[in-house]
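What follows is a single structure, written as C-alpha cells, with notes after it.
Every protein chain of the complex appears in place save one, which is left out.
The first chain written gets the first letter, and so on, giving A, B and C; residue counts start at 1 in each chain.
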Amino acid sequence: MAMTGEEYLESLRDGRQVVYRGEVIDVTTHPKFSVVHTIAKGYDKAIELTNAGTPVKTRSFPRSIDELRADIEEMQHLEGTQRVTRLAMLGLHTAAGRMAKEYPEYQRRIEAFVQRCDEFDLRVVPAITDAKGNRALGPLKQHDPDAYLRIVGRSEEGITISGAKLHVTNAALTHELLVMPTKQMKPGEEEWSVACAVPANAMGVVIMTAVPGAFAEDPAYYPYSSRPQHPYGFIVFDEVFVPWERVFLTGETQPTGGFAHSLGLWLRLDTAAVQADESDMLVGLAQLLAEANGSEKIPHIRDKIAEMVLDATVVRAGFEAAVATAKITPDGFCAPDELYTNMAKYFATMNMPKAYAIVQDIGGGSLLTAPMPEDLENPTTSAYLDKYMKAGSDMSGADRTRLFYAARDLAADANAGRRQVTYMHGAGGLYAQKLVARRHFNMDRAKQLARDAAGLSGKAADDSPETLDVAL
Amino acid sequence: MAMTGEEYLESLRDGRQVVYRGEVIDVTTHPKFSVVHTIAKGYDKAIELTNAGTPVKTRSFPRSIDELRADIEEMQHLEGTQRVTRLAMLGLHTAAGRMAKEYPEYQRRIEAFVQRCDEFDLRVVPAITDAKGNRALGPLKQHDPDAYLRIVGRSEEGITISGAKLHVTNAALTHELLVMPTKQMKPGEEEWSVACAVPANAMGVVIMTAVPGAFAEDPAYYPYSSRPQHPYGFIVFDEVFVPWERVFLTGETQPTGGFAHSLGLWLRLDTAAVQADESDMLVGLAQLLAEANGSEKIPHIRDKIAEMVLDATVVRAGFEAAVATAKITPDGFCAPDELYTNMAKYFATMNMPKAYAIVQDIGGGSLLTAPMPEDLENPTTSAYLDKYMKAGSDMSGADRTRLFYAARDLAADANAGRRQVTYMHGAGGLYAQKLVARRHFNMDRAKQLARDAAGLSGKAADDSPETLDVAL
Amino acid sequence: MAMTGEEYLESLRDGRQVVYRGEVIDVTTHPKFSVVHTIAKGYDKAIELTNAGTPVKTRSFPRSIDELRADIEEMQHLEGTQRVTRLAMLGLHTAAGRMAKEYPEYQRRIEAFVQRCDEFDLRVVPAITDAKGNRALGPLKQHDPDAYLRIVGRSEEGITISGAKLHVTNAALTHELLVMPTKQMKPGEEEWSVACAVPANAMGVVIMTAVPGAFAEDPAYYPYSSRPQHPYGFIVFDEVFVPWERVFLTGETQPTGGFAHSLGLWLRLDTAAVQADESDMLVGLAQLLAEANGSEKIPHIRDKIAEMVLDATVVRAGFEAAVATAKITPDGFCAPDELYTNMAKYFATMNMPKAYAIVQDIGGGSLLTAPMPEDLENPTTSAYLDKYMKAGSDMSGADRTRLFYAARDLAADANAGRRQVTYMHGAGGLYAQKLVARRHFNMDRAKQLARDAAGLSGKAADDSPETLDVAL
Partner (left out) sequence: MAMTGEEYLESLRDGRQVVYRGEVIDVTTHPKFSVVHTIAKGYDKAIELTNAGTPVKTRSFPRSIDELRADIEEMQHLEGTQRVTRLAMLGLHTAAGRMAKEYPEYQRRIEAFVQRCDEFDLRVVPAITDAKGNRALGPLKQHDPDAYLRIVGRSEEGITISGAKLHVTNAALTHELLVMPTKQMKPGEEEWSVACAVPANAMGVVIMTAVPGAFAEDPAYYPYSSRPQHPYGFIVFDEVFVPWERVFLTGETQPTGGFAHSLGLWLRLDTAAVQADESDMLVGLAQLLAEANGSEKIPHIRDKIAEMVLDATVVRAGFEAAVATAKITPDGFCAPDELYTNMAKYFATMNMPKAYAIVQDIGGGSLLTAPMPEDLENPTTSAYLDKYMKAGSDMSGADRTRLFYAARDLAADANAGRRQVTYMHGAGGLYAQKLVARRHFNMDRAKQLARDAAGLSGKAADDSPETLDVAL
C-alpha cells in the first residue's frame, strides 16, 4: 500500500508539535523544512519504479554475502529517510530474533510493528540518546530522574513514559519514533529499561528542531550545503502514553543494550559505505584543486594526495572486509563483521581533519577570499576574474572560482564541521567503536602469537613465519 | 595629527571602487561592512588615551628584549587595522635598513612614507600575493604576464602597474595599499620587481570583497562569529599610475624577497602571540564543556585536555623563546628569533584540527543538534531545555545550551574552518615556515653533533653528555 | 627430484665466494650461519610430507580467489627460503606471461628456468637493488657506470655483467640469484637493461654478508632474536659470464620495470600476511604485559590497546580486501588487488613505531633494567626476584622477568629496529607503496564524485547519498 508523495505530506499534517525557533510550525510549508519535498519525491519515485517493474525492496534480510552486498549497494541510492527506515527494520528484526526465546511476546510485537510499517509505507527513525544529565553518573543518581527516559506509569492499556531523546535527525518528518535505551541498563535501573514505538504526533511529544545549513541558502556560494537539510530533533516525551502492543521492553534490564547494538551494526555499515565514497570524493576534490592550480605535479602536493588515497583505501578495505567475512547468524541472517565495520567508521572519522587540512592546503587562501558569485556576473568584475583567476589549466577563471566555493563549502565551512561532528558522534561514537573493536578482536589468538614469539609457550621459535626482507 | 573616528569614515568616502556581490558600494554605510565602525572607534579611543596622558605608540622600533616584549604585549590590545599598520611600519623600517647602503634613494622614500602615514594617522595594509596563474611556472612563462603584478610603463613622473593582489584583508577600509613582490624575483624578472605604495582610491584600483561570516548574523546563535568581520579584498590594478616618490623598487631583482620577508617576521610573531592565547582559549573551552557535562574527571577526557595543554604550551614556548633570544640587528633593532617564531606559528596551525576534534569530542552531538536560541525564550520549550539540558553541574540548562552554540561556532562551524585556512596561508603559509626553519637552523652544529656521536670526528665519545636515566 | 637436507648442505659446498668479517667462509660449518640447518630441515620436512601423502606445492599459479587464499595460507607455514622461491616463481611466471607476445624467446627461457628450479628443487632469491651511487642521478650520469649492474660484454655464448646487488637476504645460502633491474629503464639506458639467472657460485660472484642479531646469542636473554638469522648479502658481480639460456632481458628498456613489479605484488601480499599476524602479536604482547603488571583495566592502558587493535585490523582488512577483490589476469591467474595489498603493507609499517612505543609504555622501565637470566638461577637472587618481580597476577616473578626480556627483544632492541627498517625498505619501500597506490586508485571516479558534490557536473545534488547521523 505505497504512499504517494502527496499522501506523505498530508500524513504529516497530523497535529504534531514541531517547534522551530520558538514557534510551532507546519513542517510541510515552512521554508526551512523544504527537505520534506525531497522525501515526498522519494515516495513518488518508489511508485514509479514499482510501476516500471523494478521495485526497490522495502525491507529485506540478506541471507548470503552476495545478498548483503547487493542490499547495501541498493541502499546507497535510496532517499535518506527511506534508507534509515530500512536500516531500522534490519536492526529491529535482528533484535527480535535475539529475544525470540526468552521474550516471545516482545518478538511478536516487534515483528507486527515491522509488518505494519511495511504495509502502510511508514517512515521510522530510531530515538536513542537520552539527555543523560551528569556524564559521570548513571540514571539512578541524576538530579532529575527523567535525565534518562523512563516509565512513569503502567495501566492495563499500556505505559506512560517521560524523558527526552536527543540528536534525532528527521524526527519532525517521520511517522514513527522508535524509542530504545541508550545504554546497557543494570539491575536497579528497571524503570529506565524501556523500548517502544511512538507516533510522532502522540500527545505529549514535542519536537524542537535545529536545521543545519540554515544560513547557507545561496546555491551559487554554497553548492553543497545549500541543499535541503534534514532537521535535527530534540524530542521531549512529557507523560506520553504507549499502548502495550507498541511496547517492546518494560523493565527487563538484560536485553536493553541489544536494541541499540543490533541497529548500530547496520547503521555503521551503511555509514562506512557512505564514508568510503566520501573519502574518495575528498581525494578527487584535492586532485581537482591541484589541477586547477597547476600544482598537481609538485612533489609535496602529489605526496599529500597519495596519503589521502591510502587513507581512503583503509575505509574501503574495512567495508570490503566486513562484507567479505560476513557470517550467517543463528536466525539465518548474513551480518557483516563487527570488527571491520567499526574499524572502517573509526578511521574514516579520525582522518577527516587531515583530509580537510590537505584540501585547504592545496586549495590556498582563495578558498576564503575568492570574490562573490555576483562578481562572476557583473561584466567588469567577471572580466577581471576570468583574467586573474585562470591559472593556465583548461579551467576558466569563473569555474576555478566556483571550485573554490565548493572546496570551502565541503572542507572549510559549517558543513565540514557538521559532517565531522556527525561521524564522530553518530551511529555510535568513536569511543563505542573502540569498545566494539576490543570486544570482537581475537585477543586469545593474539596473546598466543605473543607467547610463541616470546618463547614462553614452548613452541619451537623457528616454526613461526618471518618476513625475509627481499628488497626491491 | 590624530584622526577622529568620524574623520576616518569621511576619509573613506573618496571615490574608491569597492565591489561587493557585483555592485560598487559605499563601505561606510553598507550593512556588511559594519566593522568600519569598530575601526572608527579605535581612532577615537586612541585620542582618548592620548588626552588621558597614556598615549599608545603609533610606531616604535624596539631596541631591547624588554621593549620588544612590551611592544608585542601592547599591540595585542590595539584595534586590528591599527595593529597591522604598526606591523607594516616595523617591516618597512627593517626593509629600509637593509637597503640603506645599496639603494639610499629607496630607503629615503620608504622612511618618508612611514613618516607621512604616522603624521596623518593613516591605515596601511600590505598587498603581497599575486594571482600567480599556473603554480608550476614563474612570471615569465604564464599565459598572461599580469598573473604577477608588473610594471607596464615608466615616465618622468612615475610608473604604471598592472596586475592583481589577493587575500588582502581590509583593503576596502584602508588608506594605503603597500604593494610588494610575493617572492624572490630572478634575473629576467625585472618587470615584476616592483614595490610601491598606492592609495586605495587610486584610478584603476578595483577592490572586490568577500565578507566572512556574512551568514552568521545572529549573536545568540553565533556568539563569536557574529562580530563585525574584516572584509577580504581581491585588488585589481588596472594600469595604475604611481609617482616616483611612492615607488620603493623598480626592476632590481635582488632585494625583492626582502620586503615580504622583513614584514613576515613581524606578522608571524604577532600571529604567534595571538595563537598562543587562542590555543589556551581552546583548552579553556574544552574544560568548560567537560565541566558542563560532568565529564571532567573521566580519565580519557582528562588525558585529552592534558594533550591540549601540552600542545598550547609548545606555542607559548615558541613565542617566549623567540623573544628571550631576540638579537639586536645591525640597525640597532631588537628582532625576535626567526626559528622560534616560525616554529610557534607552524605548530599552532598544525595542531588546530586536533584541538577542534577534541572540543567536538568532549562537547558531543549537542554542538550541532541543540535547539535554537528562540527556544530558550518560549516558556514551554525553555522549561524543557532547563530540565533536559542541565547536567548536574552548577550551570543552567540554558547556559549549557549557549556553551554548545559557542563551541560549535568556535570549533565546528564556518568560523573554525576560516581560522584554520587563515593561519595555514596567512603571514606566510606552512610551507614558508618550513623553509625559514630550515634556513635558520644551525645545521653545521647539528652535523658536528652527529659526527661526534657517530665516532666520525675523532672526538672521544665519552666526553659527550648522556642522560643517566634515573627513574622517578 | 626432491633434495634431502644433507644434499642441500652438500650442494652449497660448491666453491661459492662468501665473505664474512673479511674472510671467505664455508657457510655449512660457520657458527654464524646456523640457519643453513633450518633450511636443510625444511628440505627434509618436504620429503616427509610427500611420503605422508600430503605434499606441499612446490609452485602453483592460483586460478580463483579460493586457490589464492589457500596458497597464501599454505605459504605462511613454509620455511623462509622455500617461501621466497615460490614467490619468485609466481613473479617470474607473471612476468613471462606479460612478455609472451613481444618477446617469446625470453618467455620460453624463463619458463624453462622455472621448470628446471622446480625439477631440481633449487632455491632462488631475487637480486634487485643496485648500488645506485648518487640517488639524484640515473645510470648514465654516475661517477662509475657499474653503480647500476650492466652488460659489459656480449659473445655468441652469452653476456658478461658487472655491478653489485644489495640487500639480498640469503644470497649466501641459495642456488640461484635472479638478477633483475631495480627500476624502469629509459631509452639510452639499454646497457643497464638486463635480467638473468646466475648460480651463486659463478666465477666472479662475491657475496659479502652481514648477520643480524649476531650479538644476541643467548636464548634466555634474547628469546626471539637468538634464533638463527638469515644473512644479508651484498653481491658483487665482477665480469660474470651468463650463457644466453639464462638471459631474460638484454638491452630492451621497455619491459625492465615489469620484472620487479610482477614479483613485488606477490612479495607485498606475503609481507602483508606476515605483518597482519605480527601486528596482532604485538597487541597480544601489550595485553600480556598489562596483565602481568595488573594494569589491564586502567583506562589509558585499555585505550592504548584498543588503538593497537584498530591499527592491526587495518592491516588485516587490507589483506582480506586484497584477496576478496582479486582479479583474474589475461593469462588466467588470480592476482590480488594492488591497491589494498600496498595499503596493508604501508600502514603495517607506518604504525610499527606506535605499536613499539605502546609496548614500551605499558611494559615500563624493567624492559631495560630487569636483572639478567642467571639471576633467575642463583638461589639468593632468584628468591629476591620471585619476591619483587611478582606483581599480584598469577604470573611468577621469574616469568614476568622473562616477559620483559621478550618485550625488550621484540619492541625495544636491535631486532625491533631491524624489522622496522626491513619493512620500510623491503619488498618495495614506503615510497613505492605510495606510487602504486596512486596509480591503482580510481582517480577519475573520485574526481566525478567531487564534481557531483561541488555542483559542477550538473547532476542533481540531492541524488547523492548522505549520512543521516542517527545518534546511538
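The definition used in the following text is that a residue touches a chain if its C-beta (ideal position, glycine included) is under 8 Å from a C-beta of that chain, and two chains touch if they have at least 3 such contacts.
Keep in mind it's a predicted model, so treat the numbers as computed, not measured.
**Student:** Of the residues C:G188, C:P243, C:G294 or C:G332, which one touches the chain left out of the display?
**Tutor:** C:G294
**Student:** With the full complex in mind, choose from C:Q254, C:T325 or C:S393 the residue touching the hidden chain.
**Tutor:** C:S393
**Student:** If I consider the whole complex, including the chain that's not displayed, which of C:E79, C:D121, C:D146 or C:E307 touches that chain?
**Tutor:** For the chain that is not drawn, the touching residue is C:D146.
**Student:** Write down which of B:L166, B:V179, B:V198 or B:A412 is the residue touching the left-out chain.
**Tutor:** B:L166
**Student:** Write the list of subunit A residues that the hidden chain touches.
**Tutor:** 299-300, 303, 365, 369, 469, 471
**Student:** Kindly note down the residues of subunit C that lie in touch with the hidden chain.
**Tutor:** Touching the missing chain: residues 19-23, 129, 131-137, 142-144, 146-147, 164, 166-167, 206, 208-210, 212, 215-216, 232-234, 236, 238, 293-295, 297-298, 300, 353-354, 356-357, 360-361, 364-375, 377-378, 380-381, 384-385, 387-393, 408, 411-414, 416-418, 420-422, 424-426, 429-431.
**Student:** On subunit B, what residues meet the omitted chain?
**Tutor:** 38, 76-77, 80-81, 83-84, 125-126, 128-129, 166-170, 182, 219, 223-224, 227-228, 230, 260, 263-264, 267, 270-271, 274-275, 277, 280-285, 287-288, 302-303, 305-307, 309-310, 312-314, 316-318, 320-325, 339-340, 343-344, 346-347, 399, 402-403, 406-407, 409-410, 419, 422-423, 425-429, 432-435, 437-438, 441-443, 445-456, 461-462, 465-472
What we mean here is this: only the chains that are shown with their structure count from here on.
**Student:** Which chains share more C-beta contacts than any other pair?
**Tutor:** Per chain pair, the contact count peaks at A-C.
**Student:** By CA centroids, point me to the most central chain in this structure.
**Tutor:** Most central by this criterion: A.
**Student:** List the centre-to-centre spacing of subunit A and subunit B in whole Å, with centres computed as mean CA coordinates.
**Tutor:** It comes to 38 Å between the two C-alpha centres.
**Student:** Roughly how far is subunit A from subunit C, going centre to centre by Cα mean, in whole Å?
**Tutor:** Spacing between the chain centres: roughly 40 Å.
**Student:** Return the residues of subunit A touching two or more other chains; collapse runs of consecutive numbers into ranges.
**Tutor:** 129, 166-167, 422, 425-426, 429
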